[in-house]
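For this view, one protein chain was removed and the others were kept in their places.
Right, chain A next:
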Amino acid sequence: MSNLVIMPLLVPLVTAVLLIFFHKRLRAQRILGAVSALINIAVALGLVLHVRGNGIATLQLGGWAPPQGIVFVADMFAALLVLTTAIVGACCLFFAFFTIGEPRERHYFYPFFHFLLVGVIGSFLTGDIFNLFVCFEVMLIASYALIVLGGTKRQLRESIKYLLINIVSSALFVTAVAYLYGTLGTLNMADLSMRVAEAGQDGLLTLLSVLLLLVFGLKAGLLLFFWLPGSYSAPPPAVAAVFAGLLTKVGVYAIIRVFTLIFYHDQAVTHVLIGVLAAITMSAGVIGAIAYRDVHRILIYNIVAAVGFMAFGLAVASREALEGATFYLLHDMLVKALLFLLGGALIAGAGTSRLAEMGGLIRRFPLLGWLLLVAALALVGVPPTSGFVGKLLIVQGGLAEGWYWITGISLASSLLMLYSMMKLFMAAFWGEEPLHRPPSASRVPTGVYWPIGALTVLVLALGVGAQWAMPYVAMAADALTDPQIYIDAVMKE
């Protein structure tokens, strides 16, 4: 029982509300935003250490006991994700200072940005399924505003589609909540888990779990990613990076939470279904990544492929695979934000997003080129970087449980991911510069190397220092493999 659990949510919330009052004073906006982002990293780090020392921390809002009141739960899994969110959010914010441009800053960019963080962190910490819906909506409404802010034709066109698909999936989420309440009579996740265990997971509950999988799959881009390529290529790079790092991962988190805590009884149906979806998602993602010769599209389809990896780790559901999925999720949030920031800087420097019109950029942007190479290797999972450990554990888990086909697909798609990233690197940075440099080509502001460098260092440190990160990941996997730990923490007395 500690208010520390809700602090990572309150810090951006208070900041966002304060920022509304002086939206024209850009300097003050930036300073307050930066200070709040750094404070939030410290708070989230404190939460991780607190959970490490004292076990799962819970906070009953208003002092009402769990099934009646709303409870916020920080187990290690959620705490690690909150920390990663705070770091990614801070890096994207610092990147935005240099790239977002004054007109957008004047029109409430920073308040929306902080509201987005509120929604994401709230989704990770809540222990109530309707509250999860509300946090999703906070996140989504902020993301609608961020995706359309600026109002270019392309943003308007793509945000209509993004909005529509999310309205439909939110309606389905409420439908699923209605059915859950109708059959089980509770909305608290720990209580739901207990009631499902008592009643036994019959056909109706399995159907409901598949409906929830559909909803979260829409958010996460698990198979249902048709909306994602258009939407994520519309907004400016700082926004696209925060979307790529955080939004789909909230969907992945919700899938992992629901299928490890509540609906884990009928794995022959649900987890096999998730495995098949994961295999299709991985294949489709890498097919997209190798098909296009456009920076946006290559990076976006790599998001899709990575979602497939995490879903595969969940589908295997052994301890090893869940550790791998957790590690990979943390790594992927960092590396996707890093890649989108690098991609944004690259597009700004080259003046185009098409590989055919680029070339020879290593002479103009040597640092950017080598950082992009490191990020690409980290994405694929070359050993000293962070992508390796997660993928290794997932693959080991998959082989141990006899998921040979899907393991094969995941290894093959890693290879194709490498191909797609190397294609990007070689086409953009090697060779000769084209004769007609696009007129919009410009210099990359040196300030953007700070957030990019910080993320690169973290990605490398997470890979080299996996030995230090593993106890935390193992603690997260404890609660994922044994729901009773989570239930006991929430339902004590």
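The definition used in the following text is that a residue touches a chain if its C-beta (ideal position, glycine included) is under 8 Å from a C-beta of that chain, and two chains touch if they have at least 3 such contacts; residues count from 1.
Please note the rule applied: contacts and distances are computed from a predicted model.
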* Unshown chain, UniProt name, "Electron transfer flavoprotein subunit beta", "Na(+)/H(+) antiporter subunit C", "Energy-coupling factor transport system ATP-binding protein" or "2-oxoisovalerate dehydrogenase subunit alpha"? -> "Na(+)/H(+) antiporter subunit C"
* **Option touching the unshown chain, where A:144, A:370, A:419 or A:450 are the choices** => A:144
* Structure fact -> Considering the complete complex, of A:175, A:442 or A:484, the missing chain is touched by A:175
* Hey, which of A:159, A:209 or A:385 is the one touching the hidden chain? -> A:159
* Kindly note down the residues of chain A that lie in touch with the hidden chain. => 130, 133-134, 137, 141, 144-145, 148, 151, 153-154, 156-160, 163-164, 167-168, 170-171, 174-175, 177-179, 181-182, 187, 229-230, 233, 294, 296-297
